[in-house]
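Chains shown are a subset, placed as in the full complex.
Per-chain residue numbering starts at 1, and chain names A and B are given in the order in which the chains are listed.
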Amino acid sequence: MSGEASTDIRSPEQLDVDTLLGDADWAEPIRRAPGEAILTVQTESWEGPLDLLLSLARTQKVDLREISILALVEQYLRFIEDAVELRLELAADYLVMAAWLAYLKSGLLLPKEAQPDPSPEELALRLHLRLQRLEAMREAGARLMGRDRIGRDVFVRPEPEGLHRPRSIVWQAGLFDLIQAYGQVKARTAPRMHIVHRRPVMTLDEAIERVSRLIGVRLDWADLRSFLPDHADPQLRRSALASSFVAALELARQGRVEIRQEAIFAPLYLKAPEARA
Amino acid sequence: MSLTISARLVEAVLFAAEGPLTQQEIQRHSALEESVLPHLTALADHYAGRGIELVERGGRWHFQTAADLSYILRREREEPRKLSRAAVETLAIIAYHEPVSRAEIESIRGVQVAKGTLDVLMEAGWVRPAGRREVPGRPLIYATTGDFLSHFGLTSRRDLPGIEDLRAAGLLDPIDLAMESMESQALLERDEVEEEGED
């Protein structure tokens, strides 16, 4: 088959995963920003610490089976130190990995008899196996993408006539459509937390205090609006208007203020009661 | 049967073409120096009497299913219809929550369900009435069918991804949420306009 022929051409040794995936960035973690003297570290270049470890391992330029875990651990820790010195935001999992690797490093350097359980060799081996597995899958992915793909390398008829079909498949819908639709229904109707932004308000207590204080110094009927703070922003003014109105009603109920209004929606006038004047 | 690379290219170009091609177009797509005409006639001869034929109509060449076999082809009116958005959502809700009544579907969707939507799903053979709910009004309840499972390649309804799976797969937010926040923004704005009108 044609597919096999093409895989024969590219043996695994010749594969350059980076070029095949067209993403050369990840081999080059630390770059000098153009025109600047400082280094920029792009932690977004990696998907997590394991990814970073693998690309550091690649820079050792040896078969992954021969790699020195201790050297790799040191590289990682140095990288994290540099990043911290440069005050870069590091995701927590990078730091967790750093702590774990520091522990592993001290274990690897300890004399054999003082080693805790599980042994650092075992932990190092596990890390090694994880890196091998990730590497294997990355290579497999690249080889997959490099195959003769429909629509790029080989082509099917763009507009076939289509065959006479049984009634049951007249309606078209796939499993993805179905679960996507359910996801959207759920997302649309899910209860959501709303955060109400704090608005500048005048509380009723503040308004009562303010109106009763000002009413004492007004000699004649005064428009309610003249009791509002002068330089307040419009939102605070609206709140103050409402609160002052309620305050006026409350004060009138207590007999501490008189209210007059000429017509519906006409301005409200306040005055201190006659008896006390 | 071995062919020259040129003849093979011409054959492939014709097969992958979006529509009938002129001789010049075939020449260009196959990137050949020599004339493609001899290849075209040789191919037409080769396919004569097969299930596929190479035909020339008004100077354009294309492959087609042999005319005498056209009865295997789809009739125009059988054009497969894509299930409407409402129908897919309704089907999904029935699959996840069955058995459900229409009112329950509506409360999950947050939108009314037209009667025609359920009819389409029943016509497709994916949904069936499954009795009545023993509550006031005794509403009809709906469930999915065996055809539903086989069409969607499921062995059981429990194979449907759960909410957490959907979230992890990235199917629980994107576009709609953004749309919604825009909508609620618009609602807020309308409220504000109304409030200001009252002033």
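Following the convention adopted for this analysis, a contact is a pair of C-beta atoms (placed from the backbone, for glycine too) under 8 Å apart; a residue touches a chain by one contact, two chains touch by 3 or more.
Here the structure is a predicted model, which means the values were calculated and not measured.
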Chain-type multiplicities in the full complex (formula in displayed labels): A x1, B x2
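One rule holds in what follows: only the chains that are shown with their structure count from here on.
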Whole-Å separation of chain centres (CA-atom averages), chain A against chain B: 33
In the complex, chain B residues that touch chain A: 12, 15-19, 63-65, 71-75, 78, 80-83, 85, 87-89, 91-93, 95-96, 108-110, 120, 123-125, 147, 151-154, 160-161, 163, 166, 169, 171-173, 176-177, 180, 199
Residue numbers on chain A that touch chain B, as the complex places them: 155-159, 161-165, 168-175, 177-189, 238
